[in-house]
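Note that one protein chain is taken out, while the other chains of the complex remain in position.
Chain nomenclature is as follows: A, B and C, assigned in order of appearance, with residue numbering initiated at 1 for each chain independently.
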Amino acid sequence: MQEATRWVLTLNCPDQPGIVHAITGAIVDSAGNIEELQQFSSTDTGRFFMRVDIRTDASREDLLARLEPVAERFSAEVSLDEAGRPVRTLILATKAGHCVNDLLFRQRSGHLHIDVPLVLANNEALASLAEFYEVPFEYLPVTGPDEKAAFEARILQVVEEQQIELVVLARYMQILSPELCAELAGRAINIHHSFLPGFKGANPYRQAHARGVKLIGATAHFVTSDLDEGPIIEQNVVRVDHTRAPQELMAIGQDEESRTLTQAVKWFSEHRVLLDGQRTIIFH
Amino acid sequence: MQEATRWVLTLNCPDQPGIVHAITGAIVDSAGNIEELQQFSSTDTGRFFMRVDIRTDASREDLLARLEPVAERFSAEVSLDEAGRPVRTLILATKAGHCVNDLLFRQRSGHLHIDVPLVLANNEALASLAEFYEVPFEYLPVTGPDEKAAFEARILQVVEEQQIELVVLARYMQILSPELCAELAGRAINIHHSFLPGFKGANPYRQAHARGVKLIGATAHFVTSDLDEGPIIEQNVVRVDHTRAPQELMAIGQDEESRTLTQAVKWFSEHRVLLDGQRTIIFH
Amino acid sequence: MQEATRWVLTLNCPDQPGIVHAITGAIVDSAGNIEELQQFSSTDTGRFFMRVDIRTDASREDLLARLEPVAERFSAEVSLDEAGRPVRTLILATKAGHCVNDLLFRQRSGHLHIDVPLVLANNEALASLAEFYEVPFEYLPVTGPDEKAAFEARILQVVEEQQIELVVLARYMQILSPELCAELAGRAINIHHSFLPGFKGANPYRQAHARGVKLIGATAHFVTSDLDEGPIIEQNVVRVDHTRAPQELMAIGQDEESRTLTQAVKWFSEHRVLLDGQRTIIFH
Partner (left out) sequence: MQEATRWVLTLNCPDQPGIVHAITGAIVDSAGNIEELQQFSSTDTGRFFMRVDIRTDASREDLLARLEPVAERFSAEVSLDEAGRPVRTLILATKAGHCVNDLLFRQRSGHLHIDVPLVLANNEALASLAEFYEVPFEYLPVTGPDEKAAFEARILQVVEEQQIELVVLARYMQILSPELCAELAGRAINIHHSFLPGFKGANPYRQAHARGVKLIGATAHFVTSDLDEGPIIEQNVVRVDHTRAPQELMAIGQDEESRTLTQAVKWFSEHRVLLDGQRTIIFH
């Protein structure tokens, strides 16, 4: 006899009555038990969003066979994944190691369900860190437009060859081309070292110091071609005071960066992040 | 034609498959739209909890007629209330005004849906505050066991005569008798001026100072006869340092007390607080 | 015999060796005891800042006579005030009462050392609130440029006649003229309902919703003619999620607004806020 398995179902469709009842009916018909159910009706876009944790003995095929007629009836996009399955993740990096270390440490501790077939970097600094975590590391220098194009081509190649589901820019300090942004829409997460929309662009800690803010922060967001304007997934702040030089703000802020990025990646890997136009829905 | 009304349904029953589907079916049959649905299966007690926001043209009677067979089938306790209906609330107070002021200010601002037919106090200090907010105020001195008994009898009388649904101890500094605690079980909320379970009992700020803690807090909890041990509804903390005397800790902590108590009362008034044994479920 | 009094000394001057020793020498010579001493050397402006709590039996004149030669020697601006003396404060308001209520409640509770000879408003809504706190209230409608000029003239008149030391814009929704900003430089505090520099200008909660931020905040800052760009005194944030409509963000944010503004006013009244170019130094 097959073991009971946990599945995560996510769904979005035009808002209309009867969806929850219909979907839960399909689950009951598969002898499934609903362990968690969250929903949201967006008044901005008129769309309905749902995430369901299901435990059932039914196979994936059985479940989908029950769900698909409902999805069709409501014009819904449906995704069904086994809970806890590691999401295949490509990490892009430069020199700063704090975000990469946090991601890989939690992955190895079992708190973050991602598989990382490659850390791709435009700097050699993190080679030994990757080696320690037994993750393949590849260094491709980016010194001009040609190398940048080659680097981006390599990203796409890895995405395809390695069935990458998520690209994480772990303080990868290059701006991606509009074409690559479009290609990775909804599956590339960046960490910006400020509390967006404050201090967009370069040197946010220097800007924060000049403006004399009393809290500094970090923002994890989806990458779009509109720089630092992609849908926000998570933000955190930490209190600072007048004594802090820009260099110290940077050191203090790095903790927020790594925990904010890791949190965003974790939610993504658990199918808790859904896109609603320019905003995200986070089902905690 | 009747206007669409918003209802809040809460429910708890032994956990078992099919509940969500059955309940949402009853809602669909009442031409209701589900605006929010939250659920939780407690592994501690084996019970299932649900809260649903429903918008429908159906009458309360229609809705209940659909829901009751389902409730019976699953042995569920069901409550149905119109969303936003003010909860009838009795406030108990002594001298300190910060919690009472916060509750009444928010009530008047329209952010807190409670009706307060009476502030009952064992001190005259807050009479003018109540008058400002146009809330009846009654002063009954408590100088010995007889007066205490009379005060408690008056509480029960008000609860009955005024159809009180919630009793709030807004820094009411008396311990209620076990009988009164039992009578008000699940509908009396107290604010304790510490981060429980640390610093139970009297003078928590003095204890906090002596122990040299770096954060002080407040805890809103249901009143039980087991002092300071009732189910916790909400907690907050604020950072302090070595320079603070106990008196200053008290002044700093009062903000946490009032916002924590008001938050707990708000959630209660929105039917977001459900009891699961000694713990609470808060459907945010 | 004269009672020992507590004084607050603040000072700023070009940074140079020997200042602390010289100032503490003047205090020792006045038989003063230093209860708290804080200092900061700004690398941005090359200036030195100090705040000292002194307890002494000496009179103000004695103390100043000792301090003045030192001040002259170091080209220092010195201010000396009795600790806890209420700062004369003019409150400007419109309709929203949460900030005014918070200021006056804390003033009356003894936690905020300000005297408020007048609440001046361009709306009648808060008349009864002021009356409850026994603070004079004056209503001057602002319907066009002439009334606006008259309102500003009245501000300056009150400032002069009432020896106002601080003007608080407690959600006073008018932009002050450059002339008035200049006149009140360093002694007018505004509360902006966003986490500046994000969401400057009108409707910040609407902007915050559209951008999908995960934290909203409030900023207390000195008023300058450069709108929303004045030196920041205090900031706070609170977590929100995708379910919040702009109207709800506003309700949630009001708590941050009132506590942020009250905090800034409290620090100002305790001579803890010093200006260092476009930034503030806050001696906690």
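Keep this in mind: a residue touches a chain if its C-beta (ideal position, glycine included) is under 8 Å from a C-beta of that chain, and two chains touch if they have at least 3 such contacts.
Quick caveat: nothing in here was measured; it's all calculated off a predicted structure.
Asker: Taking the complete complex into account, which shown chains does the hidden chain touch?
Answerer: A, B, C
Asker: Of the residues B:Ala150, B:Ala182 or B:Ala210, I need the one that contacts the missing chain.
Answerer: Considering all chains, including the one not shown, the answer is B:Ala210.
Asker: For subunit A, which residues lie in contact with the unshown chain of the complex?
Answerer: Listed in rising order, the touching residues are 36, 97-98, 101, 105, 109, 111, 128, 132, 243, 251, 255, 259.
Asker: Footprint of the hidden chain on subunit C, which residues?
Answerer: That gives, for subunit C, the contact residues 17-18, 20-21, 24-25, 27-28, 31-41.
Asker: At which residues does subunit B meet the chain that is not included here?
Answerer: On the side of subunit B, residues 40, 42-43, 195-199, 210-215, 217, 231-237, 241-243, 245, 276, 278-282, 284 touch the unshown chain.
Here is the rule we use: only the chains that are shown with their structure count from here on.
Asker: Quick one: how far do you have to rotate subunit A to sit on subunit C, C-alpha fit, nearest 5 degrees?
Answerer: The two chains, subunit A and subunit C, differ by a rotation of 180 degrees.
Asker: Which chain has its C-alpha centre farthest away from the C-alpha centre of subunit A?
Answerer: Using the mean of the C-alpha atoms as each chain's centre, the farthest one from subunit A is C.
Asker: Using mean CA coordinates as chain centres, what's the gap between subunit A and subunit B in Å?
Answerer: 37
Asker: Measuring centre to centre with CA averages, how many angstrom lie between subunit A and subunit C?
Answerer: Centres of subunit A and subunit C (C-alpha means) sit 41 Å apart.
Asker: Got the subunit A residues that touch at least 2 other chains?
Answerer: Expected reply: 40.
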